[in-house]
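One chain of protein is taken out of this complex; the other chains stay put.
Showing subunit A:
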Amino acid sequence: MASLNLLIAVCLAYVALLFVVAFGAERAALRGKAAWLRSPLVYTLSLSIYCTAWTFYGAVGYAARSGMEYLTIYIGPSLVMVGWFWAVRKMVRIGRSQKITSVADLISSRYGKSNRLAVLVTILAVVGTTPYIALQLQSVTLSVASFSQADAAARPLGDQNSTAFWVAAGLAFFTVLFGTRNLDANERHHGVVMAIAVEAVVKLFALLAVGIFVVWGINGGIGDTFARIDASPLGDWQIKGDRWAGLTCLSAAAFLTLPRMFQVLVVENEEERHLRTASWAFPLYLLLMSLFVVPIAVTGLALLPADSNPDLFVLSVPLALGNNGLALLSFLGGFSSATSMVIVASIALSTMVSNHIVMPIWLSTQGGGAMVSGDVRHVVILARRLSIIGVLLLGYLYYRISGGSTALAAIGLISFSGVAQFLPALIGGLFWRAANRIGALAGLILGGTLWLWCLFLPSFGPDVILPASVLESGPFGIGWLRPWSMFGISGMDPLVHGVFWSLLLNTLAFVAGSLFTFPTPMERLQGAQFVNVFDHSAATRSWSGGMAQSEDLMIMAQRIVGAQEAQALFARAAQAQGLQGYLPEPTPEFLQMLERELAGSVGAATAHAMIGQITGGANVSVQDLLAVADETAQIMEHSSQLEAKSAELARTARQLRAANEKLTALSVQKDAFLSQISHELRTPMTSIRAFSEILRDTEGLDDAGKAKYAGIIHGEAIRLTRLLDDLLDLSVLENGQVNLNIRQGGLSEILDHAIAATGAETGRMVLVRKGLNDVTLNTDMDRLAQVFINLIANAQKYCDADHPVLTIDTQVKDGQLLVDFIDNGTGIGAEAQDVIFEKFSRIGDQQAGGAGLGLAICREIMARLGGAILYLPGQQGAAFRVRLPLPVRMAAQ
C-alpha cells in the first residue's frame, strides 16, 4: 500500500522537479539560449492544458456514465485546429501584432479599447473559470482521498478540505513565483510553459500506462478488451444528437475562448509557424489521451464496487489491483493535469484582473494617471500576485460551497459554456468590420446573464443559491423564466438548453447592437486592423526619434489631404521652426496645427486618434493608420469622382441645350431664308409670266407696248440671273469653299478697275479720291474689286443727294489698310446699320432692284481675305470702311 506520506513526498519531489525545469527554462530564456524552448513541440504540449484533471480522470467517469459522449470534448478542439486553422491563425496573428495579453484584452482592444468591455469579460471569465479551478482542487483532493482510503491509517474526512486548501496554496505559490517573475511586455512565461510541457508529457505517459496496464495487464489483450466492452452497457451506446452537436460546438468554442487556452494558444505563442505543427500534433495528442478511456471505464465498472466513483477509475483500478507504482504514476498524471491548468488559468485570469480591474482602479486613486513613473511595474506585479491568490481563493471557496459533490464533467461543461459567451464578440471582431462595442456589450451581458441563470446558479444544486421552487416553477412563479426551460421550451437537456439560449440571444444581441449603432473612430481603426490583420501586419515598426515621427505624420497627411498640400503644410511648419526641408519637429504646436488640418478631411475625432497613435507610439502600427487613411482617401476620391461626373453631366446638358437652341435658331433662319429666296425668285417670275401672257394673249398691242413689255421681261430675267449668281456666290463664300487667287498688286489698280466697272467715272456722281496714292497688296484682287464695285454701285443707287459725291479715302493705320467709301446722301439710320450686312436686308424702296445680298457677300469676302467691312457712322452720308491687314513687310513701306 502506498502510504500517504510517500504520496506527499513524491508530490513534493515532482513539484521540485517542475521548479527546476521552470527555473532552468527561465534562465535559458534570459541568456537567449532558448532556441529549444521555441520548438513547435513545446508549443503543442503547452496546448495540452486543455486536458485538465477533468479530462484525465473525468473522461473515464464521463464514459462510464454517458458512453462515447466524452469524445465530443476532444472532437471540438480537433475540429477547430484542423478545420478552423485559418481562424486560429488570424487570432494568433492579431494577438502578436497587437501585443494582446488576454482574451479580455483582445475583445476590449477590438472594440475601441473599451475598458468596460474588458471588465465585463474579465468578470465573466473569473466566474466561469472559478468552478473549473474548484474542479481541479476537487480532483486532487479526491485522488489523495482514494489513496488515503486505501491507506490503513485513514485520515478523518475533514482533511479533504485541508488537502484542497494546501493544494491551492501550493499552486498559488508556484504560480506567483513563475507567473510573475518578470513583467514581460509580451506576457510570455518561458518557465511556466516549459513546466506545463513536462506535465503534458507526464499526464499522457501516465494515462497511456494505465491504459496499457488495463488492456494487456488485466484484460489480456486487445481482443479480450473489445469483448469486455461489448459485454458492458457501454457497448450499446446511443448518440443523442442534440447533446453531441451541442457539446462539440461548446468544446470548440471553449477551446478558443477559455482564458487559459488563449494564454497558451495566443499569448505564449512564440512563432506563428508553431501553430501549423500544432494543428496536427495537438489533435494527435487528444487522440492518444482518449485512446484508453473506454477500456479503463469498462474495466472499472466491471472490477470495482458499484458505488465507487467512476471519475477516479484511472487511479482506483491500479490501486485495487495493488499496482502501487502505476497508481502513483496515475496520480502524478492527474496532479499534472490539475496543476498545469490551475497555473495557466490563474496566470491568465490574474493578467486580466490586474490589467483591467485592479490597475485602472489603482491609477484612478492615484490621480494624474499620466504622471506615473517606474514604480508602476512594482504595483502591477503586486496586483498580479494578489489576483493569482484571489483567483485560487475563489476556486477554493467554490469547492467548499459546492461541496465537491457534483460530477466533474458537469462542472467542466458549465465552465465551458460560460466562457463560450465570448465567442460571438470574438469571432465577430475578427471577421466583421461592422461589429461594434455596443453589440459586444449587449451580447455579453445578455449571454452572461442567461448563462448565470440557466447554468451557473443551478449548478450549485437546489436550495444552495437558487431555491428548488425557482428551479421548479420559475422566479415568482413566472413559468417561462424557469432556468431549465426558458421561454416555455422544455424537454431539452438542461445543458444544451442553457447553451442554446445563452449563445443564441448573445449572438442576436451582438448582431443587432452592431447593426443599429455606429462604431467610434477608435473602433473603426481597431476593426480595420483586426479584420485586415493579414494585409498589413508584416512588421511592427518602432519609433526612432522625432524625425521618424514627422516622416510618418507626413506619409499619413499626404494620404489624407493630398501630397502637395501636405508637403506645403510641412514645409511651412518647418520654416516656422527655422528648419530646412519638409520635416518639422513634432512640437505640440505643430501637432495641434496638423490635427486641425486633418480634421477638415477625416473629422476631428479620427484626426485626434490618428495623431495620438503616431506620436504616442501606441500599439497601432502606421500601416493600420494608413489603411484607414486609404479608406478615407478612397471615399473622398469616390465622392469627387461623383462630383466630377455630375458636373460633367450638367455640362453636357448645358451643351445639349445650347446645341438645341442653336439648331432651333438655325431652323428658323433656314425657314426665313427659304421664304426670302422664294419671295426673291417669285417676284421677277411674276412679272415675267404676267407680261409674257400679255404679249401672247393681247390682240392689237402696239409695237411700243410690245417693246416695253419685252423690255420688262428681259430686265426681270437679268435680275433673276443676278440673284441666282449672288446666291451661288454667297453659298460658296459661306461654305468656305472659295478658292482665293492671291497675288500681288497695287490698290489703285483695283480701285480703277472697280470705278470703270461701275461706270462711276462718267456718271452723274462725283468721285473724290483722297489719301495714299498707292499701296501694294498681296490678296485676291478680283474679290477685293468685287467688294469695291458693290460699294460704289450702292452709292450710285442709294445716294439721294442732289449732287451726289462719293469720296474714296485710303490710309494705312497700325499695319492695316483702310479704304473708306463715303457719300453725301442721308446715310443709313442707326437701327438699320446692324442689319445691312444680313442677307436680303434692304432698306429704302424696292426700285433699286437689288436682292439684298450685296453687302452680305462683301462681308463674307472680307472675312475670307482676313479683313472686314463695317459701317462707319458719324459721316455726312452713308460710309463704309473696308479694312485689310497688310503683310508686315508692306506695312513698313
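Methods note: a contact is a pair of C-beta atoms (placed from the backbone, for glycine too) under 8 Å apart; a residue touches a chain by one contact, two chains touch by 3 or more; residues count from 1.
Keep this in mind: contacts and distances are computed from a predicted model.
A chain of this complex does not appear here, and its UniProt-recorded name among "YtkA-like protein", "Chemotaxis protein CheY", "SusC/RagA family TonB-linked outer membrane protein" or "Thiamine transport system permease protein" is "Chemotaxis protein CheY".
If you put the hidden chain back, the residue from A:Thr698, A:Gln744 or A:Gln811 that touches it is A:Thr698. Checked against the hidden chain, the listed residues A:Arg689, A:Arg743 or A:Lys770 yield one contact partner: A:Arg689. Contact with the omitted chain, checked across A:Ser675, A:Thr721, A:Asn778 or A:Gln811, is made by A:Ser675.
Taking the complete complex into account, residues 675, 678-680, 682-683, 685-691, 693-694, 697-698, 712, 715-716, 845-847 of subunit A touch the chain not shown.
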